[in-house]
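Missing here is one protein chain; the remaining ones are kept as they sit in the complex.
Lettered A and B in written order, each chain numbered from 1.
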Amino acid sequence: MARMKFYCDAERCIECNGCVTACKNENDVPWGVNRRRVVTIKDGEAGERSLSVACMHCSDAPCAAVCPVNCFYTTDDGLVLHDKDICIGCGYCFYACPFGAPQFPEDGAFASRGKMDKCTFCAGGPEEDNSAEERRKYGSNRLAEGKLPLCAEMCATKALLAGDASVISDIYRKRVVNRGASVLDWGVSYQKASLRSSKGMKGKATMEE
Amino acid sequence: MLINHRRVLQLLAALLLLLIAFPAFAEDVASSHKPVTVPNPATDLWRAVNPQQLPPAQAAMFPRGGSQVQGVQSGVLINQQGQSWRHFRMKQLLPTGGYLLAGAMLAVLLFYFIRGKVLIRDGESDKKIERYSVYERMIHWFMAFIFLFLGFSGLILLFGRSLLLPWMGPELFSILASAAKEGHNLFGPLFLLALVLMFLKFVIRNIYQKGDLTWLLKGGGIIGEHDVPSNFFNMGEKTLFWLLIIVGGLIAISGVVLLFPVFEQGRGIMELSHVVHAIAAVIMLTVIIGHIYIGTIGMQGATEGMTSGYCDLNWAKDHHSWWAQRCIDEGKVLPKQQSVDGHTDNPDSASREGVQ
Partner (left out) sequence: MKLTKISDQVTATQAENLQAATGGAGETMTRRTFLRNSSLMAGGAALATTLNPAMMKRAQATETKKAAQVKTICTHCSVGCGIIAEVENGVWTAQEPAFDHPFNRGAHCAKGASVREHGHGERRLKYPTKLVDGKWKKISWDEAINEVGDKMLAIRKESGPDSVYWLGSAKFNNEQAYLFRKLAAMWGTNNVDHQARICHSTTVAGVANTWGYGAMTNSYNDIHNSKAILLIGSNPAEAHPVSLQHIFKAKEENNAPIIVIDPRFTRTAAHADIFLRIRPGADVPVIWGMLWHIFKHGWEDQNFIDQRVYGMDEVRAEVAKWTPDEVERVSGIPENQIYAAAKTMADHRPGTFIWCMGGTQHTIGNNNTRAYCIFQLALGNMGVAGGGTNIFRGHDNVQGATDFCILSHSLPGYYGLSAGSWKHWAKVWDLDYEWIKGQFDAGSYEQSKGKDVSPMNTKGIPVSRWIDGVLEDKGNIAQKDNLRAMVFWGHAPNSQTRGKEMKTAMEKLDMMVIIDPYPTVSAVMHDRTDGVYLLPACTQFETYGSVTASNRSLQWRDKVIEPLFESLPDQTIMYKLTKKLGIVDNLFKHIKVENDEPLIEDITREFNKGMWTIGYTGQTPERMKKQQQNWGTFDYTSLEAEGGPCDGEYYGLPWPCWGTAEMAHPGTPNLYDTSKAVAKGGLNFRARFGVERNGESLLASGSYPLGNELKDGHPEFSADLLQKLGWWDDLTPEEKTLADGKNWKTDLSGGIQRVAIKHGCAPFGNAKARAVVWTFPDPVPIHREPLYTSRRDLVEKYPTYEDRKSFYRLPTRYASIQAKDYSKDFPIILTTGRLVEYEGGGDETRSNPWLAELQQDMFVELHPRDANNAGVKDGDDVWLESPEGARIRIKAQVTRRVGSGVAFMPFHFGGHFEGKDLRSKYPPGADPYVLGEAANTAMTYGYDSVTQMQESKCSLCRISKV
């Protein structure tokens, strides 16, 4: 079975927030809850990069591990979804998640956070596919219609990819080859102020590499 | 020492129960997912942005991020502490806490079957001393009720998934856990209140005094010799008090932090609070198992003080001889009056101010 993943190409992400509003739009996510966000590092400086972050649907999901009521489940596609009817809003999944994916609709004094909400890879929840209940609780179920998450489908620069992990790997690999190979094409001998040498980030090869 | 067959059977049953419990949560903790090897292109990327995986010099300089999306720590790419916290809760707290609590229960059971009930040396007398006033008893039971309620609801949240969920089913367990969580959160601050009240009322009598160390070295009279003098509270009780105040205080403070995630505290603080809360709670629960044992079935005459407010004179001489002597000297010993149907009398009917 295809294992679904997200990948955000930091070389292409321009922090346009299209993915953020596409998700809001498609899933009717209310103010204060953000299933997806764009994080920018080195803001305003050389090496500025952005990444679109939402639930990464981990193989060994920390959220699922720590949930006191075990409301998470993994679908055949490898997606980590949860049952809001079972969720007690304790917030443990939010503590454990490396990506900060779980969101809560209320501010949580006396730990009344409300039901956890997070990116579902536009695959809805345990309710019947595309039913009114599913729509109301979890948002859109695009996967049941054979579509992919809207955030990736609407990404302005195709930085955010979503879909079968092997397909995405292929796409990304091709991009890296494109970028890397083109380094050999640099016939220009002027002094280039290379801005893409941010530490630890893969991307276009620089003069130093 | 009385060993009776019924008791042995009970002990074995208890052991059996514990043995079943261990694998249940151990299995859950070990986690049932096998790691799947997937060509995930994201892993390289996430390794690259994970400060823990960068060489120290770079990690120190790792730029913190920002996001247009507002929220506490929305600019953090990876929450490293979440991994440590998960490991703590699932791989350390769960098994260790489980063993500790089960072990404590086993220990008291064993103690009961081996050592048996601690009896009053000379048997019950017909005299009593006022031990605890109404107010003091109210505080104690208030604290007891809160503590047990919080303890049980907390345990449901911690162990429920391994012990209760499998046979209750997800929907029913969710209702129970939700109630536990809501109740735990509602009564939480009351625990703080109870601590304060308890502290104010009992602190004077719990200050360590001469003789406490001796009491400890002599095993408190519960093991071996009987002649271990003590004041109003013996060293064990005093230690329990201070544990309650300090460790319980930690529970309360960390609990308050957890209860109000509205001050923009990040996940790190919440996780740390949870760790402190959990460890302190497990310690307190373990200790309280002993306290409850000794205050109920473990010792003859122990309960009355906290229920009726009076304790038997001989019991007092056995366990708190210095205090007992002071009461005798001050003429605070009262005759026990049996009413027609066998109830002890209402203490209010006797004047508390110096019945000589």
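Everything below uses one rule, namely that contacts are C-beta pairs under 8 Å (C-beta built on N, C-alpha and C of every residue); 3 or more make two chains touch, one makes a residue touch a chain.
Because the structure is predicted, anything quoted here is derived from the model rather than measured.
Engineer: Tell me which stretches of chain B touch the chain missing from the display.
Structural biologist: 68-70, 171, 174-175, 177-179, 182-183, 185-186
Engineer: Applying the definition given at the start, please give the residues of chain A touching the unseen chain.
Structural biologist: 11-12, 14-22, 24-26, 28-34, 43-50, 84-89, 105-107, 109-110, 112, 114-115, 117, 130-132, 135-137, 140, 145, 150, 153-158, 175, 178-179, 182-183, 185-188, 190-196
Note that in this section only the chains that are shown with their structure count from here on.
Engineer: With chain centres defined as C-alpha means, what is the inter-centre distance between chain A and chain B in Å?
Structural biologist: Whole-Å distance between the two chain centres: 42.
Engineer: Write out the stretch or stretches of chain B touching chain A in their complex.
Structural biologist: Against chain A, the touching part of chain B is residues 31, 33, 35-36, 38-42, 44-46, 48-49, 54, 58, 61-69, 71, 73-80, 82-83, 85-86, 89-90, 157-158, 160-161, 165, 170-171, 173-174, 177-178, 181-182, 185-186, 258-262, 267, 270-271, 274.
Engineer: Quick one: in the complex, what on chain A touches chain B?
Structural biologist: 3, 5-8, 10, 15, 17, 20, 34, 37-43, 51, 53, 56, 59-60, 62, 65-71, 74, 78, 83, 85-92, 94-100, 107-113, 165-166, 168-169, 172-173, 199-202
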